[in-house]
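Complex shown without one protein chain; remaining protein chains in place.
As written, the chain order gives the labels A, B and C, with residue 1 at the start of each chain.
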Amino acid sequence: MIRLADVTYRYPRATVPALDGLSFEVSTGQFCAVIGANGAGKTTLCSALAGFVPQFYRGTITGSIEVAGLNVVESPLADIAGTVGLVFSNPFNQITGARFTVRDEIAFGLENMAVPVAEMEPRIEEIMRFAGLEGLADRSPFALSGGQQQRLAIASVLVMRPKVVVLDEPTSQLDPVGAKEVFSVLRSLATTAETTVFMAEQKLEWVAAFADRVLVLHQGKLVADGPPGEVLASPDLGRYGLQPTRYTQVARAAQLAGLRSADTPLPVTLEQAVEFFN
Amino acid sequence: MERLKRDFSTISLVMIPVAIAINIVIGTIVYALKLPLYLDSIGTVFAGAVAGPWVGALTGALTNIIWGLSGINPGYTPYWPVAAIIGLLAGIFSGIGWFKSWWKAIIAGLITGLVAAFVSGPITTYIAGGVTGSGTDVVVAVFRNAGWGLLPSTWAQGAISDPFDKAASFLIVWVVIRALPLRFLDRFSRAEDVR
Amino acid sequence: MSQSFSLYIPTNSGMHRLHPLTKLALVFLCLVLGLFLPGVWLSYATFALIIIPSALWGGVLPRLLSALFKTALPIALSLFLIQGLFWPGGTPILHLGPLSFKEEGLYFSIQRTGRFIMIIGSFLLLTFTTRPDELMLALNRHGIPNSITYIILSTMQIIPRFQAKANTILDAQRSRGLETEGNVLVRIRALLPLIQPLLLGSIVDIDERAIALEVRAFGRKGPRTSLLTLHDTPAQRIARWLMLLAAVAVIAWGIYLWLAPRFIA
Partner (left out) sequence: MNLVIDDVGFTYPGGAEALRGVSLRIQGGESIAFIGENGAGKTTLMKHLNGLLKPSRGRVTVDDWDTREHTVAKLAARVGFVFQNPDDQIVERTVIDEVAFGPRRLGQSETDALANSVAALEIVGLSDESRTHPYDLSASQRKLMTLASVLAMRTPVVIFDEPTMGQDARGLKLIGDIVEELKREKRIVLIITHDIDFCSAHFERVVAMADGRVLIDGPTAEVMARADLLATTNVEPPQLVRLAQALGLPVAPLTIDGLIAALPR
């Protein structure tokens, strides 16, 4: 569904590449998280999957990026729009402002794609239920809380039925409960709707609990790739400016103190930690 | 034509509402601060400077139309041609490089202010009988008392207040453009004209 | 704070339910009547005969009159004082110490006030009874480009956000010791630390806002659909044409009245 081959990209006026020799593939219906310190290239990678790097930001790119069968480096952005959805962290900037109600805001993308009204209505109803926005249809998008606005942004992209959804730190401006809601919406999207989810994120506890696979970026390079239990428990994490979850830290401390066997694999989630200690 | 298409990019479409909001929000604040200025065209001047005369003109015209249409300042709508000309002139002055130094920006602002006063005169005369309902109406009284005609008195009023205000607006835009990192300025079609 | 920069009053009157273009045609007719009717009193008559009953029908009359009063009062006062007292060579009819009201000036002031209230009144009528998104959709269907309607609607919604942002900026700078109260010079000096973050901060956001639009296929060419629906009736269509014809007739009459004396002389 996503295929990168040796992708290197430089922003205009930049001396070092933001993405450096990236190659990986993500299959359909996978929930793939990309983590890394600030400046590691997560945002650039997300923009590249939706075609905005290099088409919007210009700069120079080599290698190839294919998403849902589209060559996103060259396909017109208007063609990529319905196929690859992009969500970022600031909900306010994602609300078009051109529509006065939540329902009309969700419809905006469908209207631009000339979807007939009869088809639009059930799709909007369905996505509002999915994103937990029931009862808010007639509210102004600006009257919602931050968490609701972010779910609106996600719903507005999902209603276009993209094959791949790319999210750049969608929970960074939300409170913990709002963040967890967003994660669970995405989890069920990947599981039930077979939509590929690609998400840059800092909240490792939720990445550990919800993602199928974790990529680690460091200075534009892919330095680790695997299931969360393996990547997030790796002793290398600190080298890439990341801090393991408290569960992993406590378990490691317990091993060092000789309270638990050094052979037991380290936990990354609460459930695994409970298992580890019992 | 190609140039015009580049001026009206998605970036401009998104920038215009921002510029209009700046006009209206700053204009309202300055009014509330009771300063002897309007400063309600900073966004228009900025839009003209970085995206060309036509984007500037559209920004200006829509500012007054929206301000009126909102119901909050309906008296402003008839002045949309004045606002459009301010944006247009900002774009033209930017095209000849006058936003590259502060004193040229001030001169451009003074000229723009004079033109604005010239264009708004007939509108004020025809619609509101030459007054604006603000303190500067005293100027009209003085000139009327001296036997001047309706339109010349209105012009005199505008010529006293507008150039000063527009010079201040142009200077502020010059400061903001200098403060804007090239990375962001580069997004606009006329970036090379202003820095 | 209201969610959008508009004084639209959401009620469900017959006036509200009219097709936006019908109301626009009515407003256009009112503007033409205000601008082209000759004499002093006709604009007051049309105001009483068209705008007041329409506002009453729309349930917005008190709000309309109070908004109109607030806008027109300073202008009217200024007009009467300045043009009434200082009309060069006018006929004095009322003496106030060394000054006197001139007949010509008073007539002129009454006429221009009438013109002004017609213009303002018709705008307010449209604003109070028409949802901005419905008006834009109607205009969009009649050839106004998508980009223009996008600009107008999104501006109306970001202005309240910008007002809030301006207040936050003011708070942030005051928290760093910026003095904002005092004489004119102090207040002018406080302007740049307010204006600059407002402008720079929003320009930095432009990238994301543009991308968000592209993601929603805004750049796609070709036809579009709309979830919002507008209700039109044959009667309204006829009414619109009649109002346009009436407006043209009034313009023609106004031009004739203006030209005739010049040609006869």
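Heads up, the rule we're going with is that contacts are C-beta pairs under 8 Å (C-beta built on N, C-alpha and C of every residue); 3 or more make two chains touch, one makes a residue touch a chain.
Everything numeric here is computed off the predicted structure, so don't read it as measured data.
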| item | value |
| --- | --- |
| Displayed partners of the chain not shown (whole complex) | A, B, C |
| Contact residue for the chain not shown (choose from A:29, A:59, A:146 or A:229) | A:146 |
| Residue of A:16, A:118 or A:257 touching the missing chain in the full complex | A:257 |
| Among C:59, C:74, C:92 or C:197, residue touching the chain not depicted | C:197 |
| Residue of A:1, A:199 or A:242 touching the missing chain in the full complex | A:242 |
| Hidden partner interface residues of subunit A, rising order | 37-39, 89, 145-146, 169, 172-173, 175-178, 202, 205, 238, 241-243, 245-247, 249-250, 253-254, 257, 259, 270, 273-274, 277-278 |
| Residues in subunit B touching the chain absent from view | 178-181, 183-184 |
| Missing-chain contacts mapped onto subunit C | 1, 165, 168-169, 171-181, 192-193, 196-197, 200-201, 204 |
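Here, only the chains that are shown with their structure count from here on.
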| item | value |
| --- | --- |
| Pairwise touch network: line, ring, star, complete, or other | complete |
| Chain pair, A-B or A-C, that carries the greater number of C-beta contacts | A-C |
| Inter-chain centre distance, subunit B versus subunit C - centres from mean C-alpha coordinates, in Å | 18 |
| Subunit A: positions in contact with at least two other chains | 97 |
| Junction residues of subunit C - those touching two or more other chains | 132, 150, 154-155, 158, 161, 205, 207, 209-210, 213-214, 218-219 |
| Subunit C contact footprint on subunit A (complex, rising order) | 47, 50, 52, 56, 76-78, 81-82, 85-86, 88, 90, 92-100, 103-104, 107-117, 120-121, 124, 140, 142-143, 153, 156-157, 160 |
| In the complex, subunit C residues that touch subunit B | 5-8, 35, 67, 71, 74-75, 77-79, 81-83, 85-89, 108-109, 111-113, 115-116, 119-120, 123-124, 126-128, 132, 147-148, 150-152, 154-156, 158-159, 161-163, 166, 184, 187-188, 191-192, 194-196, 198-200, 202-207, 209-210, 213-214, 218-219 |
| Touching residues on subunit A, where the partner in the complex is subunit B | 12-13, 97 |
